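The complex appears here without one of its protein chains, the remainder shown in place.
Read from first to last, the chains carry the letters A, B and C; within each, the first residue is number 1.
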Amino acid sequence: MSSTYGHTLRVGIFGQSHSPAIGCTLEGLPAGIPIDLDVLQRFLARRAPGQSKVTTSRVEADAPEILSGITNGHTNGAPLAAIIRNTNTRSADYRELRAKPRPGHADYPARVKYGNWHDIAGGGHFSGRLTAPLCIAGGIALQALSLMGIEIVAHIATLGTEGIADESLNALTLDEAQVAALRTHAFPCISTDAATRMEQAILDAKAHCDSIGGIIECAAYGMPAGAGDPMFDGIENRIAQIAFGIPAVKGVDFGAGFAAAFLMGSDNNDPYRMEAGTVQPQSNNAGGVLGGITTGAPIIWQMAVKPTPSIGREQQTVDMDRGDDAMLTVRGRHDPCIVPRAVPVAEAACAIALLDALLDDNLFPAPAPNNMHSA
Amino acid sequence: MSSTYGHTLRVGIFGQSHSPAIGCTLEGLPAGIPIDLDVLQRFLARRAPGQSKVTTSRVEADAPEILSGITNGHTNGAPLAAIIRNTNTRSADYRELRAKPRPGHADYPARVKYGNWHDIAGGGHFSGRLTAPLCIAGGIALQALSLMGIEIVAHIATLGTEGIADESLNALTLDEAQVAALRTHAFPCISTDAATRMEQAILDAKAHCDSIGGIIECAAYGMPAGAGDPMFDGIENRIAQIAFGIPAVKGVDFGAGFAAAFLMGSDNNDPYRMEAGTVQPQSNNAGGVLGGITTGAPIIWQMAVKPTPSIGREQQTVDMDRGDDAMLTVRGRHDPCIVPRAVPVAEAACAIALLDALLDDNLFPAPAPNNMHSA
Amino acid sequence: MSSTYGHTLRVGIFGQSHSPAIGCTLEGLPAGIPIDLDVLQRFLARRAPGQSKVTTSRVEADAPEILSGITNGHTNGAPLAAIIRNTNTRSADYRELRAKPRPGHADYPARVKYGNWHDIAGGGHFSGRLTAPLCIAGGIALQALSLMGIEIVAHIATLGTEGIADESLNALTLDEAQVAALRTHAFPCISTDAATRMEQAILDAKAHCDSIGGIIECAAYGMPAGAGDPMFDGIENRIAQIAFGIPAVKGVDFGAGFAAAFLMGSDNNDPYRMEAGTVQPQSNNAGGVLGGITTGAPIIWQMAVKPTPSIGREQQTVDMDRGDDAMLTVRGRHDPCIVPRAVPVAEAACAIALLDALLDDNLFPAPAPNNMHSA
Partner (left out) sequence: MSSTYGHTLRVGIFGQSHSPAIGCTLEGLPAGIPIDLDVLQRFLARRAPGQSKVTTSRVEADAPEILSGITNGHTNGAPLAAIIRNTNTRSADYRELRAKPRPGHADYPARVKYGNWHDIAGGGHFSGRLTAPLCIAGGIALQALSLMGIEIVAHIATLGTEGIADESLNALTLDEAQVAALRTHAFPCISTDAATRMEQAILDAKAHCDSIGGIIECAAYGMPAGAGDPMFDGIENRIAQIAFGIPAVKGVDFGAGFAAAFLMGSDNNDPYRMEAGTVQPQSNNAGGVLGGITTGAPIIWQMAVKPTPSIGREQQTVDMDRGDDAMLTVRGRHDPCIVPRAVPVAEAACAIALLDALLDDNLFPAPAPNNMHSA
């Protein structure tokens, strides 16, 4: 079930970096959700390569084709399938990589698991390119969530070896100015100053034929209290399960997260107050989740993205065919830092996880009836 | 599916803190695995309360009764069920907690989700006590894994606001002295000096009617390369999904984890060398997993445990029945720090996740035939 | 996942015929459903052995103990676990059966699958005794369904080689007299005359050391239209998946079922009429399901139960230890016909399948709020 996620909403991802197409299926979407394909296309554009000086030069239009599941601009209750054609696949010689696994990539374990049957071209099914169909699914989930007033935003919290830090997302209420800034800035930071410094750090890494990583913070505003389940299907488990499916993610935490380990209980506990008849947490070290279930505070989580393993420097590896040590210099186009492009992917992953949890709990409102087709 | 985990091996947890019994079911265990109930009992004793001055005074024997699935000391292929009777349930007055949710606990979201039907006594199904049946399941998984030479150990990596640190687990090879130390020490640290300081920090927190948290590091030695799946069922996704099911866990990372976000790619990538005919990673920032699949290096992961939310101090909360703010002083027995008792739980969770992955991948060896019963 | 069934409602069955206990878990039951344990006990009594001259003489009280999931007589949202102790397990010598598989039983394939680790005593996990925990789960599901006015009844439609036939269940509306008759008759037939003849047929088979089978018809009245899913999770798929889990069931069909293959389309199609503002099928060859989804007509289905494989006659088999042909005379207590006792099991299976489908589709109404515990 490795490339399928979810319970009531079930998202499947298929494709390899250089297969005829990549795509996704979504099963379990309620009928009647309006889907705006232009909005979806703009969301995908945020992830697409070739957009700025700091990303890979491979250019793909990433225009999704909806094959099923949508009629007259609305979901129809049947499984939704969408594909993106792979049009710009260089006939690179991947023969060397089959023998010489790239450090930090899945080449070696994939060869152990699949033998030489593994499609190594461009990383095959392990390619970061597979985040494009994840963003189709997530972009659709985001549109569904927005119908019930849930907004998901992410940004780069910290980037690079120096830990260049952006401002934090508001952990208690939706800060409209903050979100508006994030949605207009070309670089996914709240602070333009941080953005400038981060972009420079990426260019510096590129100049040294090296790469850097960072931490992405993501918030979901507007989640009702009471969503999610105890034990293995809590909101944390669900987000972690999908987030670790994003290539290069090596850590996930919620609210104060790892920092909570350094707090006293009296500081970490979020006190409650009654505000306008509703229970409101007064701080959000919990990241909006207690016992796996939402508290009504925003869901706040972070994911650590390792530096891109593809670097231009010569690296120590092995030649599995010759059975000996070998040196490898990875050729081809690659990002010196995938963190900026991973920001919409974090939003997509979060949206899928939350929509599935809301559907599991019957908390997603029934779409309006359709009067278009009757006489 | 909130209290069920796994694919080929499916573990279910049931019970409430004060229900007649708590227990677990394991479905999908191959027939023929020898289960030593004394070893299991000793494993459970590491988690059980009432063992030292730093844990809660509630004493439960935590003696599991096997109801099915084992015949003549071996699994028989049928689902295994085991229970622990709840014998020491004080008839505490939980009426106050139903109206006044404890900060940092699941009380409030559980009331939203289940209404007043929720069994609030002792935290109900959200109680840390539910880690006992998780440890039954995990203890059985540990015995199965040891048949194929896989050893799982955990310890407290960091504790408290000062960040008292233990030595790190060996990230490349099983260090037998280290493991032996961990298994003989009463307090789960490699370093006895760190242990002494950590115990004092817990007593200090207790003296202040407060609590502290920490970070647990866990390693699995002996995992073959090639286990796990791409995308949503990688080893990282699997361990994270179960680890976030342990109460108070707020973060999970692998290998360098969050620290990888601060490394250059050239430092973070683990180079390979050929050693005695096999491919060996020379460092382990990946924590033994690339693309979701094991590399053959030890699986190394960390989980952040927040400070126990139950503290003796008065806290700000609400009275949901009166619709107003209220103060609450949590009474009853509770640990000022659950990190030491969470160490075997981390091992249990890791064992379940890895055994399931190995079974999914047909990498668990078939048990020996049984010649006992035939003429 | 062999002993677990369902999506939103997940039922797990554990135990062997001679293990310390057998039991079930139910996960996903909404909180707040009142459970009357006396009603449950009476339902279980219908399946229990030792009740009449036509069933096995093994007597088990079959008194379920609820371990978790119920507080103050209502489900509390946590997994429900219940067990029945195995008290009357004769220390029979099953050694012979290990070598000599009983024709018609699972002995041989179970030995191939599990080796000699299989618990062969009493049939192990394959025993008909495992229908007792299935009836606990089903009895609880029946109580939940009755809250929304859904009534499930089954009876013996046909029994034995002569095909002794009962009256048919009303396929269009709940016939209260019919249901009342079924619920008061000791033998599960509508017609007392058919019951008398069937009982005699069972006694005749017993007198000949042989066994007979039959067909059970089951109806669910009150199901709303629109429940179930297309393709692999239709109501038919769901009922069939659980019904084939009842030992000895070899066929399942819906509405006209196999007989529909002999009808013209113009006869088989169920016409609609508008009655009191609602759409009403005028016949029910569909058995209440089209395209996997309920039409609002009663769900009508049948299951074929083969004759009990345990018969007192000598049978041809093999001795797997000696590698040769052998003769076997099955000793021990067994029913000459399990069809009467399978009738409540069919109701239980149907109830579980339908409750799960209704929960999947958000068609199960939210239980009333609980005002008992607040001040």
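In the analysis below, a contact is a pair of C-beta atoms (placed from the backbone, for glycine too) under 8 Å apart; a residue touches a chain by one contact, two chains touch by 3 or more.
Since we're looking at a predicted model, the values are computed, not measured.
Per the touch definition above, the residue from C:175, C:253 or C:347 contacting the chain not shown is C:253.
Of the candidate positions A:48, A:99 or A:144, contact with the hidden chain is made by A:99. Within the entire complex, the positions of chain A that touch the omitted partner chain are 1-4, 10, 12-16, 19-23, 25, 27-28, 31-32, 65-69, 71, 74-81, 83, 95, 98-99, 110, 113-119, 124-125, 321, 367, 369-375. With the whole complex as reference, residues 1-5, 7, 13, 101, 103-106, 108-110, 112-113, 125-126, 130, 158, 160-161, 163, 205, 210-215, 225-234, 236-237, 240-242, 244-245, 247, 249-258, 260-266, 268-274, 277, 279, 282, 285-287, 289-296, 304-311, 313, 315-318, 320, 323-325, 361 of chain C touch the missing chain.
Methods note: only the chains that are shown with their structure count from here on.
For the pair chain A and chain B, the distance between C-alpha centroids works out to 27 Å. For chain C, the set of residues that touch two or more other chains comprises 78.
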